[in-house]
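The full complex has more chains than appear here; those shown keep their coordinates.
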């Protein structure tokens, strides 16, 4: 052996000279490698910045809504006397409120009421959704009938878009939604201080509407919230449980292989197919109601499960076996070992999977199409069994609207969706920080 | 506990009248294709220290892991033969592995503290077995265990720091503390002192001596002196076989087997 | 009693049982010299399991079967002749009866008492409308007694169920309590329950698969009975046409090949871009970046996964596509002097690129977690030999993390295959068969969505082909996954 | 169904249905606002034909008429009493970027630009035209790029029948096709076959997508709904067909040739069961919703002539069902 050693050492001396040759090259490789990392992250962040910028620059205006202060005369002629109203509400309910609003504006703008063209043009400046707003004022307090009050009314989406400079005013008058006369009206309103941009709370509270100015995300936010709750409450525990079974308990046999292949495969199933599944199973078979966030939540749960399971399994697998041995050797049962030691160590990976899965579920439209959640829903859902929509659905539907005012709302809705996502992410960062450790 | 006599001696059994805690008959282990143990038949006497010695890779750890079924966790490992604890078949399907492992504790060859605080590392076992009624009792168990393992002085002011931040020897003593905290009936120690300095080693050896009064101990060691100092019975393994087993004094003074002779007269570690 | 109340009572019973069991086990432990097999906590959970599981199963079974039984009973009592005279079907009539019945429950007790078998439906409707319950105008007088009976049956059923469930819960708790003994293997039983739950959770994947197959099977078979499988699988032309009124000669061609090619091509391009970027980002975050910047960058990248795909689609359509087209024009002009674009605005490249952006976090975040959990001792081992960091990563850390990374990549590829909106807007819907990445192509998923949500005739091959496409894609990915499993098994390395 | 009217179907009809539903909810506070699902005529009718009962939808919107086979499928599920209601027309227009030249088209020119095979010098050849000028000297010298609806769209059917097939006939191409040895059916197919060399792109999404594409490629011509065009007049320039500028008026009087009727289908069995269903249908057909000057018409619907609307109302009242009409 000493011969071999001698020769080995002799050549070792020779080798040690050669060693220096590579060092420059290897450092270059190292720098390159590190640079790739920085470039990769740079590219990712760059894309993110571009996307966010394009969304926010288009959408921030959606958070402001133009309103007009109009002196409204609640004329008895149109509404009936308060006494009539006490007897039967029908007249109050059905009264022509848009007319009251238009008359108010006509007065404000000093238009000759017999100039029908000007009156119509002025009327188009106010949202036709005023009906509900004015009706609510009257119903709340019948004593306003017969009086004149200043009321802030939503401007129509054309006026709103014009105020935000979203129309190309250089094109001929007949080719744009807002006429020169209307522009004059606007100028006059501005001069009077009767027009203002106010924070658009309605964007968060209103339900769907065919008028941009009264269209809001209320129903969608509630629907998305219900669905995320359902997904989180079902997909996370089920996903983690399934992963634990597969990684820690399951004997390695054909059955577990089957489950494994199945799960991986489900991840590749196009999301709309989950919609087909939801339609067939939850609606047609279980008889759950159409358009309900419960069904949406269940479908998204099934869709998210594979993501969570795959991520969780990878995380569990990364926990070194010595940790398990240590616990088992102390007389901890397998269940205890898993829940006390392995799972906490795998938590960061699980959280990542959950975040990505939830993000995906939060932004998904296609499966909701088939279970009736891509819909026009006005009334707020009280329970997950009521018809509702979801944020991406509202985005999708608004994106397909022809009216200009919906374009900014689409981006505004995306901003809100991203805010939703950011909140989820922040929670996850916080949790992940707590669980992460290197050993 | 029946005072079971070693009825199956085959010329190697322990002197009569000492009760037997664990018996193994023809224990074989395969890792996939490779056979690591070729039929080990050995009785482990109660309240005594049994030392397993033998060259590296001869199967000591493997045998030790059979005794509390830790081999179950290695997918490729297949165990044959019969092992009994107090007469009960350890590999019987009716046996509760968890209870078995609580009764037969283990210290591993490579220290493997949990990535938790030092306190939690030790408190974990007593907690899951419900050995402490309240926080004070738990504290006491933890402190006593750490003290017995000779670690208390070094770490008493940083019980909240992670166990993984300790030095190698400290980690090993932490694992010992963790194992004795659940006071098992049998303690299996796989080279508990290999990472320890002489003083710590002395502490652990003292501990073993002390534990012997109440517990049965099986220890793997590479140090012949240690085997000689702490054990009453010594078993010599060689290439998956049990080369020889006998009272420690006899083994070290007058071994029957040629291989044992060679091994223990080699240069000592 | 309402279902939540019953649940609450059951849980209360199990809680009481659990507490008592805990006490009992503790005293047993103290009194007897023998050691308890399981800790008192497990005895408590044991009793709780006995109290809840059987009773909840009963509750579930009752809730499912009772309405079915009651409805068949009531339906049987619907007078056939009367029904035949009206315009209603049995189902609709029953629906009205049901809504009358549930309306009855809304009424206050004194008003409800006034409703008898003889009450005409008009009076009842008036009563109900006052309480805000709309009643169908098709309601008939004969429905009132049925509604009353239905209501009575439901009330009885609910009472019986309440009592049965609560008694069963109590009995279960008692049974469990009685079985408490020092040697009772409570822990094993409880863990058995846990394990059962785990198995149930993982079987959901299989149930989902079965569900998917069955929700597409009949339509698929229907499709193949009209269009021959050979034409579908080996056809190279996709041109389904609009199914015209008389559907004369507009059967169209349903060649699957161009779609499959597009799917694989676009997916491959996306992976080709996303995987290096994602992996390098993950490596940088896990190995080089300061903890602080990592905890900022990682969630930021994850935002990319959450941006709705329609946004990516419009990004591709409005920004990336035209940019690539103009870029190609410039390049072509500089190189050949001919200023014409060789990249089309909608192309495989555009779709792949934009899809890759979405996929980056799938690779980066998941891989980052996996890489981070490789034990330090391995890194130390390599660094101690004089390896550079990058060598350590390439040769030691990545191989050790490989199984996890492969899973992450599989997941990413899966997403790439399943994506729709990006492809629609970035690569178009033209089913070309080409190798040129600068040409438009389309994917299976796009066609599934298009054929399913269009204005086509719903039982024509044009719509049914969506199911066939879905099924085929399902089978293809299944095969790919089986192959992937085989590969992963082969290269699986366990570290410690 | 249940306590709320549930509608599903065509995304072309969706905006009108939305407007009506919203106003319905506001005008009849007793009823909840109907739910209008979008998802295509196909999916809507499929849901519609699933059966009768509280779990099924009440109304299906469609941008095409129901097909024979669909009626059969409905009947097989017990959906037999169906009222077909036509409520207006959807005009289909060709438009290009507002910044580009204007187009004066007719079916023959469109056929010449977009068909896969055309007749050149008496011979049937693969379409060689690259510029609009090649098709007809009166057209601008601009590369042919067009966005047409994909074959899953109802609009495509109209486009094929009223533009391509008509243009084929007009230009005499069909005769030439048949002369070249094709039989009737083949010639018909050849007439509506669109060139696939990349100059014509299909759009399976909505008009917003077409608009975005035209904004990205200013030289392109796209197919839009009249309503959509009217909302984006500042960005788009509409092409005349046969010299007629499309508008609600020219479509309603039949001068502008390319339009299609819009329908909804009502499940009569639900009429008495779902509160407000009958009111909804009547409200839909009322003057204030779909008559002249109504919000739907403001939005771009081409209204039915008053007498035809009256007939729809009376047909519905009388309970005229599908099948019994013809």
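General remarks:
We just call them A, B, C and D in the order they show up, numbering each chain from 1.
As a working rule, a contact is a pair of C-beta atoms (placed from the backbone, for glycine too) under 8 Å apart; a residue touches a chain by one contact, two chains touch by 3 or more.
Computed from a prediction, not measured in an experiment: that's the story for all the values here.
The stoichiometry of the full complex, written with the chain labels shown, is A x1, B x2, C x1, D x1.
By our rule, only the chains that are shown with their structure count from here on.
The minimum number of touch steps separating subunit B from subunit C is 1. Chain nearest the geometric middle of the protein is C, using mean C-alpha positions.
Once the centre of each chain is set as its mean CA position, subunit A and subunit C turn out to be 18 Å apart. Averaged Cα coordinates give subunit A a centre that lies 58 Å from the centre of subunit B.
Subunit A and subunit D have CA centres that are 31 Å apart. Touching two or more other chains at once are residues 39, 43, 205 of subunit D.
For subunit A, residues that reach two or more other chains under the stated contact definition are 321-322, 333-334, 345, 369-370, 399, 439. Pairs of chains meeting the touch criterion: A-B, A-C, A-D, B-C, C-D.
Every residue of subunit A that touches subunit B in the complex is listed here, in rising order: 252, 321-334, 336, 340-341, 345, 437, 439.
Listed in rising order, the residues of subunit C touching subunit B in the complex are 36-37, 39-41, 185, 187-188. Those residues of subunit B whose C-beta lies close enough to touch subunit C in the complex are 96, 98-99, 128-130.
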